[in-house]
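All remarks here apply to the structure that follows.
Missing here is one protein chain; the remaining ones are kept as they sit in the complex.
For subunit A:
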């Protein structure tokens, strides 16, 4: 039986749940968990003042029941176990997480999986800006793990990303893979302009029906049917992200860039 956290009443003040992870709660009693201090606006308050806590935390599962749009840092720094959010979640979901699984049924805010190092995040709705990206002023975004988003994403997805996989079933905003260092981003919908701007290494696989406006600092290599594309498709199918891999089996155009940076990045574009 999982531990269940639900809001006592809707709040317009942001709450920060950073540190409230399955590992921390696992060996605590409900009383101890309720006494945990969380940031409510700029004040530290006990969790019990804003949330009801029930269930059994020992099995490493947490459930956030309700709309947590203004709750930030859910699953931040988690290392194991699983978190399920029944509706929306705020910013910094899975920030710096190292392991475990997060599943959000609704939409999430900015910085989803920012600087994460391992584990898997699934979002059934859309996500904001800087998915898997670096925090402001930081030198690296995500360095491992997988982020799977069924909806759309905002701008700067994969900003300074170093390793890992981000897959987006919907559309992506501007500056996809901005200053990316390595890793893989797959977008099955359309992609807005400036994809790959400043990328040094890494792979963008853009399989939307319309091609994005590309930067002139990318050079066309030609058409390719590399096995790595169907391999990626099969992997996404194996983790339950997509049902059909046919789009990954088609030959794609391959471009190298960004030659304003190192130029070892690559962009696969469907025709």
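Here are a few things to note about the model shown:
Following the convention adopted for this analysis, a contact is a pair of C-beta atoms (placed from the backbone, for glycine too) under 8 Å apart; a residue touches a chain by one contact, two chains touch by 3 or more; residues count from 1.
Note that contacts and distances are computed from a predicted model.
Per its UniProt record, the hidden chain corresponds to "Formylmethanofuran--tetrahydromethanopterin formyltransferase" from the list "Beta-ketoacyl synthase", "Nucleoside ABC transporter ATP-binding protein", "Formylmethanofuran--tetrahydromethanopterin formyltransferase" or "Aspartyl/glutamyl-tRNA(Asn/Gln) amidotransferase subunit B". Of A:92, A:114, A:152 or A:203, it is A:203 that touches the chain left out of the display.
Touching the chain that is not shown, out of A:28, A:52, A:163 or A:200: A:163 (per the contact rule at the top).
Summary of contacts with the chain left out: across A:25, A:126, A:232 or A:270, the touching residue is A:232. Residue positions on subunit A in contact with the hidden chain: 146, 163-165, 184, 201, 203, 224-228, 230-235, 238-239, 245, 249, 264, 266, in rising order.
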